[in-house]
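Note that this complex is displayed minus one protein chain, with the remaining chains in position.
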Amino acid sequence: MLLTVVELVGVVAFAASGALVGVAKRLDFFGVCLIGVFTAIGGGVLRDVLLGITPPASLNTWKYFVTALLTSVLVFFAHAAAQRLRRGILVLDAVGMGLFASSGAAIALDAGASSQAAMLIGATTAIGGGVLRDILVNEMPLLLHRDLYAIPALVGSTVVVGCAALGSAPATGLVVGTVSASLLRLVALWRGWNLPGPRHVDG
Amino acid sequence: MLLTVVELVGVVAFAASGALVGVAKRLDFFGVCLIGVFTAIGGGVLRDVLLGITPPASLNTWKYFVTALLTSVLVFFAHAAAQRLRRGILVLDAVGMGLFASSGAAIALDAGASSQAAMLIGATTAIGGGVLRDILVNEMPLLLHRDLYAIPALVGSTVVVGCAALGSAPATGLVVGTVSASLLRLVALWRGWNLPGPRHVDG
Partner (left out) sequence: MLLTVVELVGVVAFAASGALVGVAKRLDFFGVCLIGVFTAIGGGVLRDVLLGITPPASLNTWKYFVTALLTSVLVFFAHAAAQRLRRGILVLDAVGMGLFASSGAAIALDAGASSQAAMLIGATTAIGGGVLRDILVNEMPLLLHRDLYAIPALVGSTVVVGCAALGSAPATGLVVGTVSASLLRLVALWRGWNLPGPRHVDG
């Protein structure tokens, strides 16, 4: 129950980030909704396809799709307010990212994936929606060149796999994984951490 | 039989639209063929992957691939004529879109998908090829910002799911779904319907 609430918070944050990008690109009503929905459920769809869970859970039940759609509609009509909430959305996005990485890893382990597959698929769940969003609006994915985003996601899924290997209860892994991934992301945002680029590029 | 003919008409229209984009981007012979084929069979491959039908039907039999390839070759060598037929291709494309949305929803129901999954996967079948085409030539997908395309597709798949829920024969759903989606798309093209963009964007 709490898990569902946190998951839907993540969906809201991801949909809002996608819809805001759509507004900035001056898409029409439907384009904004489409990109909000793709951003919110893209990672989960990718996870389920990689695990052979078909049809993907986020298509098979309404709650994710409807939550993502309502959020996108709201952002379209109230994007000025949404812009002012951008910092809040970034915090929610960090929480959603941490949860998707952790729950993605847990779902992968349940589906019989190896430890390494669970780590990689968990991280993919968390970053998939944002990468899809950036590809759709024809931008280079932010996490390739500006955002410390994939490493926190990998930390979250790794913590879940580690907890499972140590025999702790699944809930423990989920909580510890989500908190560590989200905190790392928030600290990176707050301190403006970036990784160095290559030196002396002359090509 | 009639279904196969209509499906192949859809494949021809989708391949022609893809190949014409390739010609406009001045791709070479093989690039034009590749993008024509991807546009024509991309939606069906995506549908089958989402439903766990592997290998995807459009890869497993020749007819779709060969039809798409021959169409692309023809467009490459006769693109001036194809340009003049652009209005005709748009009409065929609307018919193909309606059919792919409807048959995609019917195939999803057959594969055990829920009503909502069948609606969403049907629409995805219809829009998938065009989105892939635009991503490959490095453009923002048309349906995000200019085309009323995804709503007709969703209408078509929803009609099929509704007919199935009401217990009508599958063929009825297919026909009604295809006709309503294609008509809506054609009216939108004819009247130049566009959805409004966000107001007062200043970011």
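In order of appearance the chains are A and B, and numbering begins at 1 in each one.
Here is the rule we use: a residue touches a chain if its C-beta (ideal position, glycine included) is under 8 Å from a C-beta of that chain, and two chains touch if they have at least 3 such contacts.
For clarity, every value in this text was computed on a predicted model and none was experimentally measured.
Trainee: Just name the one of B:L3, B:V49, B:L90 or B:L142 that touches the chain not displayed here.
Mentor: B:V49
Trainee: Quick one: say which of B:L3, B:L74, B:V137 or B:V176 touches the chain that got left out.
Mentor: From the options B:L3, B:L74, B:V137 or B:V176, the contact with the absent chain belongs to B:V137.
Trainee: Looking at A:T61, A:S114 or A:S168, which makes contact with the chain not pictured?
Mentor: Result: among the candidates, A:S114 touches the missing chain.
Trainee: In the full complex, which bits of chain A touch the chain not displayed? Write them out.
Mentor: Interface residues of chain A facing the absent chain: 49-52, 108, 111, 113-114, 116-117, 120-121, 131, 135, 138-141, 143-146, 148, 150-151, 194-198, 200-201, 203.
Trainee: Tell me where the left-out chain touches chain B, residue by residue.
Mentor: Contact residues on chain B toward the absent chain are 22-32, 34-35, 45, 49, 52, 54-56, 59-62, 65, 76, 79-80, 83, 135-138.
The definition used in the following text is that only the chains that are shown with their structure count from here on.
Trainee: State, to the nearest whole Å, the distance from the C-alpha centre of chain A to the C-alpha centre of chain B.
Mentor: 29
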